[in-house]
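My structure is below; once you've seen it, I'll send some questions.
As you look at this complex, bear in mind that one protein chain is not there, while each of the others sits in place.
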Amino acid sequence: MSADVLPYTVKPHPITGLYSGKFGMWLFLASEVMLFGAFFSSYILLKFSAPSEGAAAWPTHDERHLSWVVAGANTLVLIISSVTMVMAWLSLKGNNLAKGRLFLGVTAALASLFLAFKIFLEYIPHWHEGYTTSHSVFFGLYYTMTGLHGLHVIGGILVMVYFIGPGSKLWRSDPEYYTNRIECTGLYWHFVDLVWIVLFPTLYLMN
Amino acid sequence: MSLKAFHVVFVIVSSLLTAGFGLWAIRQWSVRGDFVSGMVGIGSFVGCAVLLWYGRWFLRKLKGVSWL
Amino acid sequence: MSVRRLSWRTIVVLVGSVGSTWLSTSAFGQGAGADEAAVTIDGEYGYGLPPDVSVHGHEIDRLINVLHLFGFITLVGWTAFMGFCLVRYRQRPGRGATYKPRIKPVHIYFVVFIAVFELILDIGFSNPVLATAKQKLPTEKDRPIHVRVMAEQFAWNFRYAGPDGRFGRVGPQHVDQVMNPFGVDPDDPNGEDDIVSGELHAAVGRPVLCQLSSKDVIHSFSIPVMRVKQDVIPGMRIPMWFEAASPGTYEIACAQLCGNNHYTMKALLVIHDSEQAYEEWLASKAASELDDEEFDEDEFED
Partner (left out) sequence: MSNEADHHLGFWRKYVFSTDHKVIGIQYTITSLVFLLFGFSLLMLMRWQLAYPGREIPILGKFLSESIAPGGVMLPEFYNSLGAMHGTIMVFLGVVPLGVGGFGNYFMPLQIGAPDMAFPKLNMLSYWVYAVGGLIMMTGFFVPGGAANSGWTAYPPLADIATLGQTVWLIGMVFLITSSLFGSVNFIVTIVHLRARGLTMFRLPFFVWAQFVTAFLLLLAMPPLEAAGILQLLDRVAGTSFFMPEGLVISGVHQVGAGGGSPILWQHLFWFLGHPEVYVLLLPAMGIVAEVIPANTRKPLFGYKSIVYSVLFLGFMSFIVWAHHMFLTGMGTTMSTFFATTTMIISLPSVVILTALALSLYKGAIRLTVPMLFALAFLPMLGIGGLTGLPLGLPASDIYLHDTYYVIGHFHYVVAPGIVFGLFAGIYHWYPKVTGRKMNETLGRIHFVLSFVFMNMVFMPMFFQGMAGVSRRLYDQTVYTHGSAVQDLTVLSSWGAWCLGLAQIPFILNFFLSIWKGKAVDANPWQATTLEWAAPSPPPHGNFVTQPVVHRGPYEYSVPDRSDDFFPQHALAES
């Protein structure tokens, strides 16, 4: 059964007011909330069960040697990328594919910039300074949580590149369907950015 | 909830973050007195203002789009 | 109608199966049997609960018995109702089902009854027992026997404070599997007279207060005859207590999968009939440890 025969792939369902893709994306994001929620809960539990002194003690803000300036810049990059993501969707809604693809491209570029900052200005220098995954529980969690977030960013980039390239063929046959897909991508991307907005103060700022 | 609604939530959370980050950086500056902290703090407050202004613009522009 | 005849036979089998399961128990004799143990374990062991030699264990036994009585009655009532329906309301020609029979709200009473019953059990029975078992640790007034228990793959180690009544400091860096399983700090004077044993000794009339810790993985300290069990978690020190009511030699088991030889992780619990006998054992143990040390020094001199 191909998707075009199924109802509500494009048009919203009268009760939920959502088309199936958007509904599915929200459910997926709910499970993502649980996934990241589990990591944050682990962070809290491990932090409060850590001994107050000794090698296993939780590092204070100064002992972490994380660059909050770079991370702050990265936060700015992600906030801007969310804005461009919405602009891409708006352009498509205004029936302008070229502009939509351009904004999608900008979003993907910003996401890549985020990753580049993360890898070259944070991960690699840190690792060489000896703050590896086995350094402490804090750094283990730091790499795990930011790494998982990074994987989500990579996933987002791949999806965007797909919709700029081969995925955009859908526009010719069904522009509304294509716009809907971009909206779903936008929902995902906003979620990824929100995760970072929570991660940033937790890992970089709070003591 | 459409992308419009989620974007509004996002802008609100972002402006809260920038405001909080600004306060944090200013406090850091008051303790250490370093130039970077102070500048980042001011920049962050400016960012917060920009976000709020942008949010208002966004709401006006998307009056016709559904929240669902 | 072959369907009907077969169904009748099925009912008979249904009812009979529980009985036949029970009957077949006697068809198979004793299994491989226990290996000849060097120590005789006291008490009669069989299909029911093992002997209870503790002061507080009967409370747990009573709770278990009440629950099983309740469960048994419920199950019998339930099965009887089902059996009645299966026989009485089988499909027969000329008689159909009643579309929506008016049933008195017995199921509501049933659910309410269960709720109340469970609440009584939880608050009235379980909580006081739990509080005694886990929270009301014996105080110095009760003159408890203090024991440090260290679990490791696949052995239990017990440590008594010795004549000075103080335990020495421990640290993982001091651990020597044979000579110093606890990792007692050799520089700490409190630890010099600590007595380390592979068996847990105690006396009737004195509560035993154990502090459980583990060297490696999670174990579970279980003494079935005392009705106590407590997980031993690395990185934590968890207190657990019991008081023996009668003397004898019993078994301590590990109840949490802790590796390949989990099943061999057994220790003996020896309950002396008097405090004096216990003190004697303690003294002899202390003397033998001293002997060991002297023997070692002799070796060094050679």
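Chains: A, B and C, in written order; residue numbering restarts at 1 for each.
Everything that follows uses one rule, which is that a contact is a pair of C-beta atoms (placed from the backbone, for glycine too) under 8 Å apart; a residue touches a chain by one contact, two chains touch by 3 or more.
Given the structure is predicted, the values throughout are model-derived calculations rather than measurements.
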Inquiry  = Given that one chain is not shown, what are the shown chains it touches?
reply    = A, C
Request  = Taking the full complex into account, find the residue in C:Ile218, C:Ala245 or C:Ala286 that is in contact with the omitted chain.
outcome  = C:Ile218
Note = Touching the unshown chain, subunit A contributes residues 1-3, 5-8, 13, 15-16, 20, 23-24, 27-28, 30-32, 34-35, 37-39, 42, 45-46, 49-51, 54-58, 132-137, 140-141, 143-144, 148
Task = Could you list which residues of subunit C touch the chain missing from the display?
result = 3, 6-7, 10-11, 13-14, 17-18, 20-21, 24-25, 28-35, 37, 41, 43, 45-50, 59-60, 63-64, 67-68, 70-71, 74-75, 78-79, 81-82, 85-86, 89-92, 95-101, 103, 107, 110-111, 114-115, 118-119, 121-122, 125-127, 129-131, 133-135, 152-153, 171-173, 175-177, 183, 215-218, 220, 222, 224, 227-231, 233-236, 238, 251, 253-264, 266
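Just so we're on the same page, only the chains that are shown with their structure count from here on.
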Ask   = Can you give the whole-Å distance between the Cα centres of subunit B and subunit C?
value = 58
Chain centre separation (subunit A, subunit C; CA means) in Å = 49
Ask   = Taking each chain's centre as the mean position of its Cα atoms, how many Å separate subunit A from subunit B?
value = 18
Inquiry  = If a residue has to touch 2 or more other chains to count, which residues of subunit C qualify?
reply    = none
Subunit A to subunit B touching residues, read off their complex = 12, 17-18, 22, 26, 69, 72, 75-76, 79, 82-83, 86, 89-90, 93, 183, 186-187, 190, 193-194, 197, 200-201, 205
Message = Under the stated contact criterion, what part of subunit B meets subunit A in this complex?
response = 1-4, 6-7, 10, 13-14, 17, 20-21, 24, 36, 40, 44, 47, 51, 54, 58, 61-62, 65-66, 68
